[in-house]
Structures are given as C-alpha cells and as structure tokens.
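For this view, one protein chain was removed and the others were kept in their places.
Up next, chain A:
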Amino acid sequence: MRWAFLARRLGFYLAAAAAAIGLNFLLPRLMPGDPSSAIVEELERVSGQQVPAETLMSIRAIFGNPHANLAQQFADYLRQLSHGDLGVSVVNFPVPVADLVWQALPWTLLLVGTTTITAFAIGTLLGVVAGWKAGSRFDAILTPFTTFLSSVPYFWVALLALWIFGFVLGWTPLSGGYDADLPQGFSLAYAVSVLHHGVLPAATIVFSAFGGWLLGMRNMTVTTVREDYVLLAQAKGLSPKRVMFRYAARNAMLPSFTGFAMALGGVVGGALLTEIVFSYPGIGYLLYESLQKRDYPMMQGVFLLITLTVLLANLVADLAYVLLDPRIRARG
C-alpha cells in the first residue's frame, strides 16, 4: 500500500517537473520581443548607431535564433540542460548563467534558510502557548500585536531598521553580505563579518514572518485543545507541558508543517525586498535584475532552479506526511 502511494506521488512530481521545464522553455518565447533584439536595442542605445545585420545574426548564433523551429529549439534546450548548462547571460556575456547562480545561491540559502527556520520555530512555539491558553492575557496581547505586525509592509520595516540601526546608531553595516576588506574563507573574522552583515536583514525577515506562523499555529491549537484525546490526556493526570506539546501541539502542527515545507522550497527564490534594501548578494536580486534587463537565459535559469526546489520541497513534505499522519497511509 505504502509503496504504491509513493510511486504515485513520485510519478506526479516527475510529470510536474517535466511540465515546469516545458513552460520554462515556452513562456519567454511567448513574451513580446526576443533576447537578441533586446541586445541589439541596448547596443544601439549605448552607441547611438545603427547595428549592422551581421551583428544580429552572430548574436543569434550565440543566444539562439527565436525564429528557428520550436521543436528544434526545445531539443537544443534539453540537450543543454542535460549537461547542466543554463546558457550564457545576455547582459554579462560571455559569463555562464550557472556561474552567476552558484555565486548568489549560498548567500540566499544562508539568509533565507536560517530566517525561515527561525521564524517558523519562534512563531510555532509562541502560537502553541497562545492557543493553549486562548483568552489569557498572553494571548490577548500577543495575538492582536502580531496581527498588526504581519500587516506592516515589509520594505517599510526593513528601511526603518536600516535607518535606525545602520545609520543613526551605526551598529550594523549599510549594505552587502560581508566586509569586503577581509579575505574570503573560513576565518573567524570573516564569519563575524558575515554575521554582522546578516543580522539586520535576518532580524527584519524574522520580525515580519513569525506572526503568520504564530496565528496559524494558535488557531489550530485552539481547535485541537477541545479534542477528546487532549481531554483524556488531561484526565489521566499528565503534566500540562506534556499534554500541550505531545498531544495538542503535535497534531495541531500538521498544517503548519506543510506550510513550512513549502516555505523551505521558496527559500531558493530568495527574499527579493530584503536583498534590494540591504544590497544583499542573493538569488532574489539576480532574478530582479534579469527581469529588469530582459536577460532571458538568466531569468530561465533562476526560474527553473526555483521551480525544481519548490517541487522537491513539496515531495519531501508529502513523504514526511506519510510518516507523520497515519490517515494518509490508510487512504493511500
């Protein structure tokens, strides 16, 4: 039973991945304009001169001809992908897209990864406590306050934080991911500078994100608390802490857990606004730049990476669910 379920899920994800690759190939080609004309246009803007037809032809030779047979283009695209080749960035010609992605990825994983986990942990923990004692003073103050927090626009929080802590107080740097005067590598000074640069962007993300987890968890806990098995556990005389975490929270967490897995999948997409406000060198900014400059190969590369990680995270969530929730196995 369990294996059949797994096989079906895997099949679904493979199909979804294939569809994602197909769409990723097709969408930019359905958009108006093509990358080679975009380059020509930019060259003409920069030089103020008409670009000869030969230039357009050789640019197409480098970046692919948008007027070639679609099936042929797709075959070329797949062949490239199978070699791990995401193509050459247009605005950074001749730098490969993969190089740019690898340069940005660690920063995003570090910043968004840790903050997603932290925000989830803080929010969930506080949510359980608030939900367990729904209506208590703790709940009555914390819950409306976090609702307010979640509705404050993130970029505003980030700009304000940068102004106060970075400029007025001078506690944190104003931009970047590390002190560029230090040699890069595994030294204590370097690690400290990475932390120093990361603390403010990280704090703003956690500050804005934990409220969402808190509210979800609180509301689920409130419902779970009234379930018979929780009453039974209490009736058995188990310690309140044990009942709260082992009985109520564990079950209330299931929906939050799915959300968490999806959020982890989204980590690779980066935190666009954070990266813009703090000039943080991650994937979010790379995507933003590629969109702004119509760098199709870079756009495609980043999109594909994001889609595939989201799919992977969903798959992991699905599999974990099988272990966590026996009802799924029963139905499967």
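Quick notes
Keep in mind that, in the parts below, a residue touches a chain if its C-beta (ideal position, glycine included) is under 8 Å from a C-beta of that chain, and two chains touch if they have at least 3 such contacts; residues count from 1.
Convention: contacts and distances are computed from a predicted model.
The chain absent from the displayed complex carries the UniProt protein name "Peptide/nickel transport system substrate-binding protein", chosen from "Peptide/nickel transport system substrate-binding protein", "Electron transfer flavoprotein subunit alpha/FixB family protein", "Pyridoxamine 5-phosphate oxidase" or "Acyl-CoA dehydratase activase". Residue A:Leu182 is the one among A:Leu81, A:Leu149, A:Leu182 or A:Leu254 that touches the chain not shown. The chain not shown here is touched by just one of A:Ala19, A:Val95 or A:Met262, and that residue is A:Val95.
Chain A residues in contact with the hidden partner, per the touch definition given at the top, are 32-33, 38-39, 41-44, 46-52, 54-55, 58-59, 61-62, 89-95, 100, 103-104, 159, 162-163, 166-167, 170-172, 174-182, 184, 188-189, 192-193, 195-196, 199, 275-282, 285, 289, 293-294.
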